[in-house]
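With one protein chain held back, the other chains of the complex are shown just where they sit.
So that you can tell them apart, the chains are marked A, B and C in the order they are listed, and the count of residues begins at 1 in each.
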């Protein structure tokens, strides 16, 4: 029966790389999870098992570690670009490389600050770290031989507003029982992906954004928009977060969010003779499932929509 | 600054529904995790927070439970179709519904068989179940007002061949250190999605496949192809699994796999004076990370490729 | 300030061992996760960092793999005993070894049967396996130089009765709102640990139980007792499961269960004009958290209670 081979890609996923850089007694740490995926002229291996065009995924792993030493890790974006360019430019059958990276943040023990400067924190503080543990920074770099596409973002950034959120005036049908809410908790785990306009320079990274600064500022704008938006719906908050990032970060053309609405139900304490929601506070049940799930893209006018719609499988 | 709202969708994720059906003392069980996502004329809620077009996600949850009682659950596909049609046909602002469902399988205690027939297993066996625990069955039903698209599949089906797998003749570069292998373990967690050609009849499900039979047979073909393929690469095994399903199941037009190559390393016991790989057996270290990741689509000739390439985020 | 070093132990956790045994073209598989922990005269390493008494945990890992080849894996219990005896008898400073093992079950592709016999399933079925995916078998072997203690069991065996469960006549206080239930779903994830009376023979395993047979039969008795007990409380079902195992398996002296009460709430469909619980069936919401948690030990009369009470950390 005649069949056709469709889109295919292969690679090595979840290479866990820790790079220590030393300025004398002051050390810096980069902690990444790197996944490489290559596409190209790979029909033979699917049809006959001929591996002539197949660079082993073990080699991709070796390359990740070797490049961490040779090229350093300034940012996950820069590191992903070097890797993606390498595989496409050195392997003739490969015409597309996608590198996805997660970065886990650490801070110095004793200073509470980031791993950013010379304030090494005394005798032994220079090499001691505690994992920050908040969001995970992510990036996806794709190179097709001509253009670099960088989509970066974050996941698992859990935020909550304890007031200034309402939900009413919604559509109703015969299955609607929800009461309107004029003061509720709004909580979500932010998953965001933003696409940069820069698509590669003649000689490597000329003109590229300052990836680390862009990340820190974009995260800050997401948090600020979440905190400052008086919300009539999570969609409105999402849109404000996206718009704020685009307003302040000219290097970003498109941003997409996937936001679970983490329901916090006001507990009915009336059966026990207790009034729950009083001026001094209230008690909520934090529910697990089901949850609302709000997803949308905000684009700079004229920009193409290129971020894949599905950031979850649910 | 001018921005545009791009693709957006919202819904209720992970509604956990258990439906018990009773034939006298013999009970049947269906155990689903249902996620609903709707799209349409929803600009207002993003821009101003007006919820006039927003059916609450709480209503979607209610609908899922009400429909489980009213329409029953013959299969996740049938149930998803009823739900997806409902939201699009009853809500004017909604022009697209996507319903994703996971199904967890149970078998009767005492019989070892499935929940398929009248062999209820004696006095009390008719209402006692143990969760099967193997793969998770999944489906995604999309309805846009005209066509139904059904993409079904499975995930977390862990398989292993202890021989008849080789890997050699691969490309090499300066970072290649892997030795060729002429007899290795091949193991993976199968994640597969297949798309049905049927796209909806005039009056509901006329002409629809037998979803449960199709699932069971497709799973069987995947397992059989995995077992019967003498493998020179995991890509070859993947292609054979996909081709076999298309060869035997005319109702399926397209199938995509995402297969981690779960490495099992032969342990070097030579330092202890022990020869490991002898005719009577061998000892392997089952590694966690990194792992190979092989992904591809196989299409019936002439079919469109519509399954999204990324079944993972790595 | 004067302090004392209390109980201490160290070891290598989660050694993932896969052992393939070959009878010609028919292969057998054992898939274990082995954790070793040793205690003894180890004060120095805590006080001064002197490692003179510290066998590296890396050596424990090597020993696990070497023993898998040299001694084979008939059962996790037998394998754990060989390992525990080895560390105590060969290392003077070590006076106690504890080996914990998880075993993951596989079945042959194509036969649906276990990995138990010569029914190898045709041409290529002899080396192709699919992970069974139901419960995880566990064991803990402790050896103190004189006695072997074996505590085995299982976890994550999910079971459900769709009727023959009630809950009423319970104590009430001012915080009680629960309605009495005369027909409810009873569901749990069974976690069980049973202790064997055998404590080691003169020459190794003389007189030891048939570990695999004992496991299969104990699991069967747990399932049967769950299915056959008309339950007025999960405690009663637990007690019946424990008693049944002790009644039928003379080699077991003590058994402990930790059973979450996985609540399934009958959904109120009255607002939609639907009667939910009718003779032909009902729809339930499967809840995540919170859940009841029922834990108890059942002992053969005269037996010591030696299984630790806490099988969970919640």
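Some observations on this one:
Note that a residue touches a chain if its C-beta (ideal position, glycine included) is under 8 Å from a C-beta of that chain, and two chains touch if they have at least 3 such contacts.
This structure is a prediction, so every number in the text was calculated from the model and none was measured.
Touching the chain that is not shown, out of A:185, A:294 or A:314: A:185 (per the contact rule at the top).
When the omitted chain is restored, the residue from C:80, C:242 or C:281 that touches it is C:242.
Where subunit B meets the omitted chain, the residues involved are 174-175, 177, 271-272, 288-289.
Of the residues in subunit C, those that touch the hidden partner chain are 1-16, 35, 37, 42, 45-59, 61-63, 66, 90-91, 93, 100, 167-173, 175-178, 231-233, 235-236, 238-239, 242-243, 246-247, 254, 256, 260-261, 289-301, 303, 305, 308-314.
Remark: the residues of subunit A touching the chain excluded from display are 16-22, 27, 29, 31, 62, 65-66, 68-70, 106, 109-110, 123-125, 127-135, 156-164, 185, 223-224, 226-228, 264, 267, 269, 271-272, 274, 276, 279-288.
Note that only the chains that are shown with their structure count from here on.
Two chains share more touching C-beta pairs than any other pair, namely A-B.
Separation between the centroids of subunit B and subunit C, computed from CA atoms only, is 29 Å.
If you average the CA atoms of subunit A and of subunit B, the two centres end up 25 Å from each other. Mean C-alpha position of subunit A lies 38 Å from that of subunit C.
Within subunit C, the positions touching two or more other chains are listed as 271-272, 288.
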